[in-house]
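The complex is shown incomplete by one protein chain, all other protein chains being positioned as in the whole.
As written, the chains take the letters A, B, C and D, and residue 1 is the first residue of each chain.
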Amino acid sequence: MDILRVESSLVCTRRIEGLKQASLRVLTNVKGKRLVAVDPVGARPGNWVFVVEGSAARYAAGDFSVLTDLTIGGIIDYWETEQDEAAGAPKQKVG
Amino acid sequence: MDILRVESSLVCTRRIEGLKQASLRVLTNVKGKRLVAVDPVGARPGNWVFVVEGSAARYAAGDFSVLTDLTIGGIIDYWETEQDEAAGAPKQKVG
Amino acid sequence: MDILRVESSLVCTRRIEGLKQASLRVLTNVKGKRLVAVDPVGARPGNWVFVVEGSAARYAAGDFSVLTDLTIGGIIDYWETEQDEAAGAPKQKVG
Amino acid sequence: MDILRVESSLVCTRRIEGLKQASLRVLTNVKGKRLVAVDPVGARPGNWVFVVEGSAARYAAGDFSVLTDLTIGGIIDYWETEQDEAAGAPKQKVG
Partner (left out) sequence: MDILRVESSLVCTRRIEGLKQASLRVLTNVKGKRLVAVDPVGARPGNWVFVVEGSAARYAAGDFSVLTDLTIGGIIDYWETEQDEAAGAPKQKVG
């Protein structure tokens, strides 16, 4: 399950009905790639999270009929990227 | 769920029956990779969209029997790529 | 759904029964990566096609019990790669 | 099925209910990419393992209702990376 950082919420007026009222977040991975995920745990910008893909993502959204293929699975309590480690930054409490 | 930009419609006379009358779009990601997706929301060239993959893509097409593995999930209201940001371009209203 | 070019047929005497009599093609993507796909539409070498992945690929093969995860979804009528565009090559009619 | 090395356990207080009591591990692949997986076999830091993805990952977790898309499938008894080989390191017994 991939590890990404929450960047922001996503505003998307014209979207498929199947997304229902799901909250959408923009996430960024360590290479800077940006993805959209459904957020059932209330993550905030800056949080490091891991995501669930595929059919499990729909169950993880709390309602199998929510049409997502990427859902936040949890907020990681302490996370340090290689860049943090190199810079000697203190381990971030991101819960 | 990946974020891509709509490039054009795709004309494809010889295609599997399972695609039925689905509208096909050519999408491009930030690295220039081009993909084909079913479009249930009426996106136009230039729109930034996010896409749903896998079995969810068939539900998202509005009819589970449509044989797609990539369907547009929504049109993003405001989107700015890193290139836009660097160039100080105003945030595009792409809804 | 990825866009690739048909390279050749694939000869494969020892293969799982689940592939039944499916025609196998070698496809190449714009980066030169080669993949094997089931061909239900009769594509020929040089054709540009898009492919369907995952469980949809088995329906697309025309028989859900055909054990493929990649099936040609359609032959693209007109396709121009970035290289073609740069070289000013006329748009190829590849239907 | 990908081959990765176990780095550590993952502490994640706020996580979806669907993960139940599953043990979460941080795994690293040979390119340094870090992923989260459910661990049903009791792997320890330093172990080389292979992982199962997709719907099979949920069965592999021992309970199909565990919402994972990546689960450790086994601990590899002897594993040597290309770097080990180049450095002439003795094959590691990592079972």
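Quick notes on this one:
Here, contacts are C-beta pairs under 8 Å (C-beta built on N, C-alpha and C of every residue); 3 or more make two chains touch, one makes a residue touch a chain.
Treat the numbers as computed from the prediction; the structure is a model and nothing was measured.
Within the complete assembly, residues 10-16, 18-19, 24, 32, 34-37, 53-55, 57-58, 65, 67-70 of subunit C touch the chain that is not shown.
Residues of subunit D that touch the chain left out of the display are 1-3, 30, 40-42, 50, 52-57, 59-60, 62, 71-78, 82, 95.
Keep in mind that, in the parts below, only the chains that are shown with their structure count from here on.
Taking the mean of the C-alpha atoms as each chain's centre, subunit A and subunit D sit 21 Å apart. Shown for subunit D are the residues that touch two or more other chains, of which there are none.
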